[in-house]
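Just one protein chain is left out here, and the rest sit where they should.
Just so it is clear, A, B and C label the chains in written order, and each chain counts residues from 1 on its own.
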Amino acid sequence: MSKVIVKKEQCKQCGYCVKHCPKQAISFSADFNSSGFKYAVVDDSKCIACGMCYTTCPDGVFEIRKPD
Amino acid sequence: MGDMVKGNIAMAEAAIRAGMHMYAGYPITPSSEIMEYMSWRAQEAGRQYIQAESELGAMYMVYGAASVGSRVLTASSGLGISLKQEGVSYMQAADYPCVMISVCRYGDGLGSLQSGQTDYLRETRGGGNGDYRNIVLSPSSVQEAVDLVYLAFDLSEKYRNIVVILTEGALGQMMEDCEYPDYKEVPFYDWAFDGKHTNPQPSQMTMDLYERAQRRNALRAEITENEQRWEAVGVEDAEYVFFAYGIPGRIALGIVDDARKRGEKLGVVRAISLWPFPQKAFDAINKDVKGFVTIETADDGQMVEDVALFAKKKGFGDVPCYTITSPPGVPKTVDVLKKFEAIKAGEVKEVF
Amino acid sequence: MAVVKKVPEKIARQVPFCPGCGHGIVVRLIMECVEELGYNDNVIFGKPVGCASLLDNSLDIDIFTGAHGRNGASLTAIKRLKPDTLVISYQGDGDAYNIGFAETMNAAYRNEKFTVVTINNTNFGMTGGQMAWTTMPGQKTTTSVNGRDVELSGLPIKMPEMIATSFDTAYVARGALFTPAEINKTKGYIKKALQAQSDGIGHSMVEVLSPCPTNWHMSPLEAQERIIKELVPYYPLGELKNKGGK
Partner (left out) sequence: MLKEVVFAGFGGQGVLTAGLILSQVALFSGKKATWMPEYGAAMRGGTANCTVKYSDGRIFSPGQEAPDAIMALNIPSFNRFIKILKPGGIMLIDSDIVTCDTNVRDDVKVVGVPATTIVNELNNPRGLNIVMLGALVKLMGDYSEQEAIDGMNDMFSKKGKNAFEAANTEAFKRGYASV
């Protein structure tokens, strides 16, 4: 299970998460969500669940989880 | 036996008795005694009192206070009430109740310090942007002022509509005996904000305004049907019927009382509710009446417009409507009579 | 897997702002603090006129429909009548500093015990990017098309400084949103401001320098850069006043 849940329909492609991710784990999708934005995609292999994406996101796209 | 009490003080005390939770205001002659009295009386009675930075601020305090379901009062005069109108309109948009006492001073702009009735149209037409009406009640005596303020909170809550007590500087400043009603304890209204999101309130930005308009129209019809108030004397066989409110209403009653003792057939409708206008009063009026005459402490006459409108609606469309206006202060009976004689002699042109 | 970071439940639906707008972040920070301080079921929010007036549909809390700039007065009454409720005035700079200057200042002057959070994005956002009192010298807006001329319209206003130095209030701070660290600091300011209210110490205010990519005609990332380079030197960040807790 991934450490970050991405609500892709809420993403507005502002790019704050992409810029502030310390592991460069976030990129934009190739396709569009229903609002017409390329949405954030998290590379689980690079993600350390630090939550920077959550912190910088204005639109509540991210939910961070950690293994129990 | 009651004691002599100043109109302004009496209205303030009536609000306390009616369970008012908060007063917010800004002082202005000739309404200031209301605020001065509240400044100590509200605290003594365990209520909130705020001296606001401006009339505008005061009205927005009232708006906030109403949002949490409190009984709230403000009072001012002339231009002070004008400043409040933006907030009045906001409150009507939100269906929030409050009572606002307008102690009218004569004139536009700064106006004068003297008594007048020049703000009739503003109060009865709403006063701010949008399509709404305030319920407007106007007392003629200190006792009636007490009774109407006491009633106003209930009406305001019942219809979720602002109630304006429109009175004159002269009534605010005069003293008369009055008896106060009992204290009422009223909890905060349960439809309001409680911090728990029990009552989500629709945003004007997203609400269905047409649906709302229909609801408001129905409410307006209900108020018009239920809340007309007036005192009529001698209208059944009157050749002329006076229409007046407030102090001129008393003076008209006095003129008619005197005339009828002499056998002269005069009648009077003293309006107590100004909106809704007491149109039902026309139902009892002599069909052969020769004219309607308003007595107003104003430059040009304002109530005469309503009298003409409702005369037309009630089948008196051909009856001429006159107005007797008088300078600032309390009209002198003798001056009113002189002008009335001129009307009867055909020397004065009707307004409508 | 345990959830470690999740949008507060009171933000029930997505906020309706432009891509990269700071409103979404600040609203989230406020609601996080409300939740953490245990006020989820005892909070009244005063919304302004401006972009934030669109918030109603997103938050499942009581939201008072403030009139342009008048929240200072309205929330005064709400807080006095409901002293145990957390009362938060959420306003833009145009709302709180231009049209609402008198009400904002007078509420602070009276030391009314509620919290004001203002979004300073150096323009009137909702009405299409007109000049505000916070607009920077030379900044082009739709009412300063050649750039703001301070000879004609004065220097950008620093309301938090005025309040911090003039009145006996509890807490004043300024935060910004350009990095995760600054966002976290801003949350700290908001939390302290709300705590000051909760403790009944007095009036509290936090201004947040916030990006408005749409009206600045920039990308969201360029907007963050502008805050660092252009706004922070004029609008210093940090606590301007902290009377401390009980």
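Note that in this section a residue touches a chain if its C-beta (ideal position, glycine included) is under 8 Å from a C-beta of that chain, and two chains touch if they have at least 3 such contacts.
This is a predicted model, so every value here is computed, not measured.
Engineer: Missing chain touches which shown chains?
Structural biologist: So, spelled out: the chain left out of view touches B.
Engineer: One chain isn't shown here. Among B:G130, B:P187, B:P202 or B:G254, which residue touches it?
Structural biologist: Counting the whole complex, the residue in contact with the absent chain is B:G254.
Engineer: Identify the residue among B:T29, B:Q48, B:N161 or B:T325 that touches the chain left out of the display.
Structural biologist: From the options B:T29, B:Q48, B:N161 or B:T325, the contact with the absent chain belongs to B:T29.
Engineer: In the full complex, which of B:Q48, B:T74 or B:S112 touches the chain missing from this view?
Structural biologist: Candidates B:Q48, B:T74 or B:S112; residue touching the omitted chain: B:S112.
Engineer: In the complete assembly, which of B:E176, B:D194, B:E227 or B:E296 touches the absent chain?
Structural biologist: In the full complex, the listed residue that touches the missing chain is B:E176.
Engineer: Given the full complex, what residues of subunit B touch the hidden partner chain?
Structural biologist: 1-4, 29-30, 112-114, 169-170, 173-177, 247, 250-251, 253-255, 257, 329-334
The rule is simple: only the chains that are shown with their structure count from here on.
Engineer: I'd like the Å distance between the centres of subunit A and subunit B, where a centre is the mean of that chain's Cα atoms.
Structural biologist: Each chain reduced to its C-alpha mean, subunit A and subunit B end up 61 Å apart.
Engineer: Roughly how far is subunit B from subunit C, going centre to centre by Cα mean, in whole Å?
Structural biologist: Comparing mean C-alpha positions, subunit C is 41 Å from subunit B.
Engineer: Name, in rising order, each residue of subunit A that touches subunit C in their complex.
Structural biologist: On the subunit A side, the touching residues are 1, 3, 10, 12-16, 19-20, 37, 49, 51-52, 54-60, 62-68.
Engineer: What residues of subunit B sit close enough to touch subunit C in their complex?
Structural biologist: Checking each residue of subunit B against subunit C gives 21-22, 24, 48, 50, 52-54, 56-65, 67-68, 70, 72, 86-87, 90, 94, 188, 193-197, 199-201, 203-206.
Engineer: Inside the complex, what are the residues of subunit C that reach subunit B?
Structural biologist: Going by the criterion above, the answer is residues 41-44, 46, 53-54, 56-57, 60-65, 67, 70-78, 80-82, 85-86, 102-103, 106, 109.
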